[in-house]
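So the structure is just underneath, and the comments pick up after that.
With one protein chain withheld, the remaining protein chains of the complex are depicted in position.
Chain nomenclature is as follows: A and B, assigned in order of appearance, with residue numbering initiated at 1 for each chain independently.
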Amino acid sequence: MILVVAEQRGGALNPATWETVAAAQQTGESITVALVGADVQKLAAELAAAEVAEVLAVEHDALEPYTPDGFVAALAQVMEKACPELVLFPHTYQTRDYAPALAARLGRVFIPDCIASKVRDGQRVFVRPMFQGKFMADVLPQGPAPHFASFQIGACRADACARGAAPAPVREAAVEIDAAAIRQRPEAPFKEAKQAVDLTQAERIVAVGRGIKGQEHLPVAQDLAKALDAELAASRPICDSGWLPMDRQIGSSGQTVAPKLYLAVGISGAIQHLVGMKGARTIVAVNKDADAPIFEVADYGIVGDLFEVVPAIMAALEGEA
Amino acid sequence: MALRRDLAGSRRETPEKADVERETLDVDVLVVGGGPAGLAAAYRLARLNEERGGEPLIVAVLEKARAAGAHMLSGAVLDPSALSELMPDWKSRGAPLDLPVRDDRIYFLTAGRALPFPITPPPLRNHGHYVISLNRLAKWLTEQVEAAGVDVFTGFAGTELLYEGDRVVGVRTGDRGIDRHGERKPAFEPGVDIRAKVTVLADGVRGNLTKTLIRRFSLDAGRSPQSYAIGIKELWDIDPQRLAAGSVIHTMGHPLRFEEFGGGFIYALPDGRLSVGFVAGLDYRDPLFDPHVAFQRFKRHPLVASLLAGGQMVRYGAKALPEGGWHALPRCHLDGALIVGDAAGFLNSMRLKGIHLAMRSGMHAADVAFRAVRENDVSAGRLSEYARLVEAGPIRRELYPVRNVHQSFAGGLLAGLLYSGMSLLTGGWWFRDPMPAHAGHERIRTVAKYFGGAAPPEPPSAPIDRELTFDRLTNVHYSGTRHDENQPSHLLVADTDICRTRCMEEYRNPCTRFCPANVYEIVDADAGEGKRLQINASNCVHCKTCDIMDPYQIIDWVPPEGGGGPSYEGM
Partner (left out) sequence: MKIAVCIKQVVTRDWPLRVAESATWVRDDDASFEMNEPDAYALEEALRLKELLGGEVVVCSAGPARVSQVIREALARGADRAIHVEGEALAAAEADAVAAALAGAMEGESFDLVLTGLQSDDQGFGQTGVVLAERLGLPHATIIMEVDVADDGGSLRVKRELESGWFQWVSMPLPALLTIQSGINQLRYATLRGIMAAKRKEILTVPAQSAETAGQRILELYVPEKSSATRFIDGSAPEAARELVRLLREEARVL
């Protein structure tokens, strides 16, 4: 049996949960989903729509808000009773915060940040990036089950999660928590306008290079970024000229990013730039030189003048919106 | 843009801001440069401290590289004579010399063929020498030097000499934490004044401190102008069966023409690792000559390509070397300072060997500095003993007989070969002594002159496949070069107007060709009209070629923030 640990905050499921359920479904094993919190019945019912064997509602007043101590204590008890062979998490900041401690407490292995799992020579292995995405590794968990693994957000598609013919049963899993033993006292989360952009968190990036010719043409790229709800980034010459701030530079001396979409306009694709964005899921390049090295990493390429192609993309986006 | 950079560049002359609190550090002998010359000097001083007893001299070494040896680039075949004298027990101390030269060949290359020289001329014979990585040797030597009680400060560049009157009294290290506009960043850390009784300048070829010293005191008056070459090198991993470890190959000819000086080298290290390099004299006439392209063409020659096929390039780098020889040596002693190694020009260009001479000169300097400090007399007169040691010892014995070799190559390869052969037979005597020579940058012709007013033919090129041949930017990636990008440019171009006007017209911006790291680019001007010079200072591999070769002599290489630069592991 595979146990998927769902994640919720403030009455809403983290959508990454569906991705992890989908990843579990691909193994063909029976799946139990555990949801931890103080009052999670409603969300548990939502989860029960997925094609899974069972949903466990792990409820206790001390489990809201999230604390690593509380979650480790609760899930350790769940594991002991449920005896899964494999435990899967979405690789969120919350998972990173407590899952390693949970695994350590139970003396189990935790393989984080996986992008896939597969069977190799009859054994289940997990595929994860190493050395900042320069390499992939097939990792075999050792030691007694359950093995723990977390899946990178976006590794699986949430809409690939199969729905069951009928809702799965929801069961309450009682846990004992000593509220006084929880050492962390969290305050309410708050949003803060970051002083610096964090391109590493951006889902979509439009990156502009020297093909843009002059600062006065920058709005061409800015408008495209806005239309795509993307962050604007650049190659070094653009930042070096002061047309964009240095924290928007992608590459070996700038940021390393792995967004879902990376749209490079007027960028040649020098190796120092490529190392910063090769890991993007979908790469689009617009360049008038068909031999530009950027096309070696691009999924989609348009050979053409960016001053024609970019406005056309804007028009196409508007046309279909 | 240009204006801003120039302003940033001029920070070095601006008077001290009042609020800088500069630390000072007092030592007896300060060595600037942690190459073989500087490290040999430091080690010798530590030994003398031990042997002579008494109050030990305080010795420190400054090195601009982030880590020991990281800016070392050499062939290298090592003549161990100096090391053996410096440290007779080098073997038991684990010196990284474990591969004796076993086979030594020279080829003359035509475009498609390699003609072996039937016998290797005596000075090129490498019997008893070792194939090494200078980076490893310097790392190991640094460990020995530190264990002997010397402070080695890596990541600190000497940016200015300190004077009392005309006496050198130490070095100021560069300020760190200045942004590209010349403003202080929060982590700003002012440079330190290191005061020393004797400063040993071991800052390598075209060292920035040595350069200012030579100018200020005209140390080269009456000497031939120094001439230089640029060496570009890659490390490759190939099938170890292809070339036995310890093999040494030198080539002449293709892709150079008779009017150009230089050649290729291939040294086989253990485990299928090859050191493949190309040296081109920085006194070529053709303004369109491109050393990086020459290196690519060298690799495409069947002799080289067949060795490299299927292998993998793992490291790249470039560095200049002094080739003027005996007659180009400046005066190397002055009040409070001595100049050693490549900084002075102690390199035997005939044998493409400078490490042992660098070490030897460092050892002489250490002996003299030690005695001078003990006797409390560091005047130029006292330190002139250094010149006497050089004259009476192995350095002159090696350099004097080949003193005219490089100059003779200025007349072209054939004349050079003939001449150098005669030099060796005759002990170096030839028509004139010394031969006249011009500084290399004075030999480069304008496009109009070189091509006689005709439209220049398409210069030779090499297709880039990123397997055997590489573009500059990909190559630079393999040099491990890194600088904090938010700092002022360390390439001070006195007048960037010349670049887009006269130079473009006269020489077609040779900096875009002779710089092996794509630092200089001519791009469209911001306003959309005309062109301008773009300086990608953070690409710089510290080879010093631009400082040497720019025809107008308006480029000044100064050290970037300490720790910046290449990372030449294994080179």
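Just so it is clear, contacts are C-beta pairs under 8 Å (C-beta built on N, C-alpha and C of every residue); 3 or more make two chains touch, one makes a residue touch a chain.
From a predicted model like this one, the values you see are computed outputs, not experimental measurements.
*Asks:* Using the document's definition of touch, tell me which of B:D220, B:E259 or B:E569 contacts the absent chain.
*Replies:* Touching the chain that is not displayed is residue B:E569.
*Asks:* From the list B:F108, B:Y400, B:F451 or B:Y478, which touches the chain that is not on show?
*Replies:* The missing chain is touched by B:Y478.
*Asks:* Among B:V31, B:A46 or B:A70, which one touches the chain that has been omitted from the display?
*Replies:* B:A70
*Asks:* In the full complex, which residues of chain B touch the absent chain?
*Replies:* 23, 25, 67, 70, 151, 153, 155-156, 173, 176-177, 185-187, 189, 192, 194, 312, 314, 477-478, 480, 482, 567, 569-570
*Asks:* Just checking the interface: what residues of chain A touch the absent partner chain?
*Replies:* 68-69, 72, 92-93, 96-101, 103-105, 107-113, 120, 125, 129-143, 157, 183-194, 196, 198, 201, 204, 228, 252, 260-261, 272, 275, 281-282, 284-285, 290, 295-305, 308-309, 311-313, 315-317, 319-320
We take it that only the chains that are shown with their structure count from here on.
*Asks:* When the C-alpha atoms of chain A and chain B are each averaged to a single point, how far apart are the two points in Å?
*Replies:* The separation of the two C-alpha centroids amounts to 48 Å.
*Asks:* Going by the contact rule at the top, pick out the chain B residues touching chain A in the complex.
*Replies:* Within the complex, chain B touches chain A at residues 1, 473-474, 476-477, 482, 485-486, 523-524, 526-528, 534, 536, 538.
*Asks:* Which residues, counting only chain A, touch chain B once they are in their complex?
*Replies:* 210, 213-215, 236-237, 240-241, 246, 252-253, 270-272
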